[in-house]
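Note that one protein chain of the assembly has been removed; the remaining protein chains are unaltered in position.
Moving on, here comes chain A:
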Amino acid sequence: MSFMTKPKVHHPNLPKNKLGLTTRDYEGGMSTLCAGCGHDSITAGLIEAVWALDIEPHKVAKMSGIGCSSKTPAYFLREAHGINAVHGRMPSIATGAQAANPELHFIGVSGDGDSLNIGFGQFAHAIRRDVNMLYIIENNGVYGLTKGQFSASADVGSKAKYGQVNENPPIDPVLTAITLGCGFVARGFSGDKDQLIPLIQAGLKHNGFALIDVISPCVAFNDHEGSTKSYAHTREYFHPAIHTDFIPPREEIKVEYEKGKAMPIELHDGSTIVLRKIDVDHEPTNRAAAIGYLERHREAQEIVTGLLYVNEDHGGGVGDVMPPKSLTGGAAIRDPKKILETFQSTSR
């Protein structure tokens, strides 16, 4: 991925967070993606969300696989360590990294090819292990870097840039995640920043695996008539099921609480997600209902967005014996000589 340093000139009146930092301090290198790429909007959303949560940039580990989406971690949080793994295998890197140091915030950015084709196994197992991370799929239905092949999220009948028609049914990351037991599942649209930023904030604060599938049109290879991942198609079939607000801890919670329409959910650190139901049929805390709801709207070819499923009692971490603290300091064993002798005493 190309890397160009951005000029770091601050507007004197840019708002500062509690750390005294502006959003410019959360930026990365200059994007080399195509002009208009949805991924850049997601990057902008990430910058704003992490800034607003007052997270020190270097306390984040950002990770990705291979592909256009996987370039994006270079474009935010220049003071955070990043790792660009091999194709589809970012989840295993994230799992190991988090096992070693659960004290950091983990942001994984992947693509539909990366997560749903080559990396589908690792994606599923990271959910199953409930790795404590925000996992964003920048979903455009095509392989951009190899110039326009269908990915596993392409809809049946959708057309590629040069007219080929996709014959295989799509894998829906949202439904997949819910059925695998993921405790935080959302869908956004790169063109709807207002909806996306609270989702990212809430996902970062969720204690466990938080998936956000973001429809992010590819302007080079999948923004034409016949594509179901184009800007035009997404805007036409966009169906917000729920609106999400994120409220950090210690701020007064002001919710226009109308019975049956709004739902505050307190997270482990005291922050709150407020879900405002736009579609009264949606039950985002009921797994079976959420699956049924999504299936109904999928059949109607609608792209349902918002925080689609959340399990507020969800734990987090890799398995049940997750070390509480970082293991990176080099753990010395007490009295190795005695341990060795005890072992050998049973070996004679």
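Just so it is clear, contacts are C-beta pairs under 8 Å (C-beta built on N, C-alpha and C of every residue); 3 or more make two chains touch, one makes a residue touch a chain; residues count from 1.
One rule holds in what follows: contacts and distances are computed from a predicted model.
Engineer: Per UniProt, what's the omitted chain called: "Short-chain dehydrogenase", "Zinc-finger protein", "2-oxoacid:acceptor oxidoreductase subunit alpha" or "Nitrogen regulatory protein P-II"?
Structural biologist: So, among "Short-chain dehydrogenase", "Zinc-finger protein", "2-oxoacid:acceptor oxidoreductase subunit alpha" or "Nitrogen regulatory protein P-II", the name matching the hidden chain's UniProt entry is "2-oxoacid:acceptor oxidoreductase subunit alpha".
Engineer: Which residue among A:H39, A:R78 or A:H206 touches the omitted chain?
Structural biologist: Checking each option in A:H39, A:R78 or A:H206, the one touching the absent chain turns out to be A:R78.
Engineer: Determine which one of A:R89, A:K193, A:H239 or A:R298 touches the chain that has been left out.
Structural biologist: The one listed residue touching the chain not shown is A:R89.
Engineer: Could you tell me which of A:L33, A:I47 or A:A61 touches the chain that is not displayed?
Structural biologist: Missing-chain contact among the listed residues: A:A61.
Engineer: Which chain A residues touch the hidden chain?
Structural biologist: Counting only chain A, the missing chain is touched by 1-3, 56-59, 61, 73-74, 78-86, 89, 91-101, 103-104, 121-122, 125, 129, 318-319, 321-334, 336-337, 339-340, 343-344, 346-348.
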